[in-house]
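The complex appears here minus one protein chain, its other protein chains still in place.
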Amino acid sequence: MRQIVRVTERVQETPSTVTLRFDHAGAAAPGQFVMLWLPGDDELPMSLSWVGDRKGVTVKAMGDTSRRILDIPVGTRLGVRGPYGTKFDLSRQRVLLVGGGSGTAVLAPAAEAALAQGAHVTAALGATTANELLFEDRLRSAGAKIAVATDDGTVGHHGFVTELADRLLHEATFDVVWTCGPEKMMRKVADSGRSVGAPVVFSVERHMKCALGMCDACSLGPFHVCVDGPVFPAEQIARLDEFGRFKRDPSGRLVAA
Amino acid sequence: MRQIVRVTERVQETPSTVTLRFDHAGAAAPGQFVMLWLPGDDELPMSLSWVGDRKGVTVKAMGDTSRRILDIPVGTRLGVRGPYGTKFDLSRQRVLLVGGGSGTAVLAPAAEAALAQGAHVTAALGATTANELLFEDRLRSAGAKIAVATDDGTVGHHGFVTELADRLLHEATFDVVWTCGPEKMMRKVADSGRSVGAPVVFSVERHMKCALGMCDACSLGPFHVCVDGPVFPAEQIARLDEFGRFKRDPSGRLVAA
Amino acid sequence: MAAVEANLAGIRLRNPFLLASGIWGESGESLRGAYEAGAGGVVTKSIGAVPRDGYPNPTVETFESWGMLNAMGLPNPGIVEYPQEVARARAAGVPVIGSVFAGDADGFADVGRRMESTGVLALELNLSCPHAKGLGSEVGSDPGEVERVVRAVVRAVKIPVLAKLTPNTADVVALGLAAERGGAAGVSAINTLRAMSIDVTLRRPVLANGLGGLSGAAVKPVGLAVVWQLFDALTVPIVGIGGIRTVDDSIAYALAGARAVEVGTAVAFGGVGVFGELSRGLPGRLDELGFRSWEDAVGAAHAGRSRPTSSVPS
Partner (left out) sequence: MAAVEANLAGIRLRNPFLLASGIWGESGESLRGAYEAGAGGVVTKSIGAVPRDGYPNPTVETFESWGMLNAMGLPNPGIVEYPQEVARARAAGVPVIGSVFAGDADGFADVGRRMESTGVLALELNLSCPHAKGLGSEVGSDPGEVERVVRAVVRAVKIPVLAKLTPNTADVVALGLAAERGGAAGVSAINTLRAMSIDVTLRRPVLANGLGGLSGAAVKPVGLAVVWQLFDALTVPIVGIGGIRTVDDSIAYALAGARAVEVGTAVAFGGVGVFGELSRGLPGRLDELGFRSWEDAVGAAHAGRSRPTSSVPS
């Protein structure tokens, strides 16, 4: 079930973020993820930032392993399991994306697919600073309207992307909001969505081991993010005590998020 | 792979021979056999005397197990593996059957199928004595011409069925001869066939265990009767030193046939 | 309809299907989810004295639908934090069996006692886990150690103690008898088979730990043989484990001698809904096969036949 692929292209998206492309024939839909194995090192869940036969993942330097993944050259062999998990429902017409940091990785292919089907997509992108904004050009050239926010105000709204999203939701009508980023951020987006009656969909990250709905590493309330998610309707998730407050560490302990 | 079936009908064909019918959906062709398991007892190869979904085997009392099979009542559960093995080629127009004893069991469904396709079938049946003749009525009502031989002369030709077959082969032209019975008998039929240029096909019996072409119990020269046979062109088999002279006992030793 | 209640060492279960240890067992809500899906009860992840992260990924490999290889490395939140998970499951009325592991008899007794105080109905000792320093695989495969560990825990707690045995042994009956001598109220078998996967392209083992444990359909014939042999030798009840996915699989274990069964890998291949299928399907199938109850089927394949030799042929 594990396929060995070779990295055919490496794109430095931002100072901290790299996209790796590889050939992989498995059927995949926007929202799904793969278990990406750097042989001799760890295996991590990574959303597909490119679906189709020339797939891609977009990795941000977080901890040791992701940092090492950033450094691998074209030609490196990787193990790929999956695609796994739930998908975005692409049938909606007016879509708002709210992406925080590398969270935009999973939203980009969903936006492209929706745009290709004739949807109107607005993307609210947040980052710490201007050059950390991810996939702004990609989304713009696909036909999305773009709004940006940076923590340091180097470009766009000076502040949180959640503020931007709230404004957009009050200015126009959206059939759905897709969001991926830190849980506290997503919870705020859910609140904004509720206040205007727009359904919000989360893409959730949790520590993963099996990705088969077996080992319980990724449990979140009654759900297993690897099979019940990562794409969830916000109302299933946002009300859980744990969400935005706790996550499970590799031992299964609940620790502060 | 083993199906458990129930005996739905039991027909006393001759004093020493019984047919057991059972429902079994596996695709089967005339010539093939099943491994028939009497639970708590042995499992034996048995040709299908009835193919189709209501299958049947026709068992002659030889040793301990076959004797016990003869006594089982309707309703008994049996294990069935298969069907296994090679088939008779039913495309020939003028067919001669030469059946010795229970050997007729495997020839009967082949004859019926050939007759149904418009072939002309002549059956030379041999038995020790008149009431041991197998499937004479069945073959006659299917449309075969019948000739019989008994060792004791109680009916038909007084002597071996091979003599009868030799006469028939010299009287008329046959496209093929199908024969099943003791190996010495089949070898004689092969000789007769060769003398008139009629191809002869054997159905061969050997001690079997796996029926999967693995354990070597059924080896006959370079062949494994369970997968390469039991239906063989005579020329592949008749020239083997072993044929008609030796067989392998359950330990694998070559013993006199 | 045939009755499907199971009685395992005095514990009454609504049906014989238990969630196997290590599957859906880290969080109380998952334990509850398995029960609500139809399980008769649950066995927790194996819990040790302190939190353990387990091995790095890759920790699993699947073989089509017939096998699963894993080397999780016993990740667990530790017995200090785990009680809150048991509490959550118990609050929902779930019958919980607490699985524990440790490096020696004293360690087992200590963790076992603390697990008992969470209110679990029984303990299952994971005697088939071999990476505790200083003892290694001897814990589970040395009858003397098995007896010592079981005795220490039995003395430390009041609830029934089940010993979970390894199939990686020449003589599982000796291990089962040792557990019985130590006072075990029952034995569970099997844990996974020592196994490995190698990627030829990468020229390396797939699992980060190299060696792992095989589970799923592939080990069902092995688990049945173990339960069969144990049933012939022991008097305590046996919990059958290994490759159970269908009602017939579970009945085969019952016939071999299992009084309850655990289901693990099937959850990965078919989802937790497998417990619904099993619990809904069992009564009708027992009827069809002529059993009045699950209990009626336990050990029934041993009746009336000359017992097979315990020899391995070929």
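We just call them A, B and C in the order they show up, numbering each chain from 1.
FYI, a contact is a pair of C-beta atoms (placed from the backbone, for glycine too) under 8 Å apart; a residue touches a chain by one contact, two chains touch by 3 or more.
Predicted model, so just to flag it, every value in this text is computed and none were measured.
The chain not shown here is in contact, across the full complex, with B, C.
When the whole complex is considered, the residue among C:Pro16, C:Gly67, C:Gly176 or C:Pro237 that touches the unshown chain is C:Gly67. Shown as candidates are C:Asn57, C:Ser128 or C:Ser188; the residue that touches the absent chain is C:Ser128. By the touch criterion stated above, the residues of subunit B touching the omitted chain are 1-2, 4, 35, 37, 39-40, 42-44, 77, 79, 209-217, 219, 221-222, 224, 227, 248-254.
Mapped onto subunit C, the footprint of the missing chain covers residues 22, 54-55, 63-64, 66-67, 69-74, 128-131, 136-137, 141, 166, 168-171, 191-198, 200-201, 203-205, 207, 209-215, 217-219, 221-222, 224-225, 228-229, 248, 251-252, 255-256, 289, 300-301, 303, 305, 307-314.
Convention: only the chains that are shown with their structure count from here on.
Chains that count as touching both subunit A and subunit C, per the definition above, do not exist in this structure.
In terms of the distance between Cα centroids, subunit C is separated most widely from B.
Averaged C-alpha coordinates put the centre of subunit A at 37 Å from the centre of subunit C. For the pair subunit B and subunit C, the distance between C-alpha centroids works out to 51 Å. For subunit B, residues touching at least two other chains: there are none. For subunit C, the set of residues touching two or more other chains is empty.
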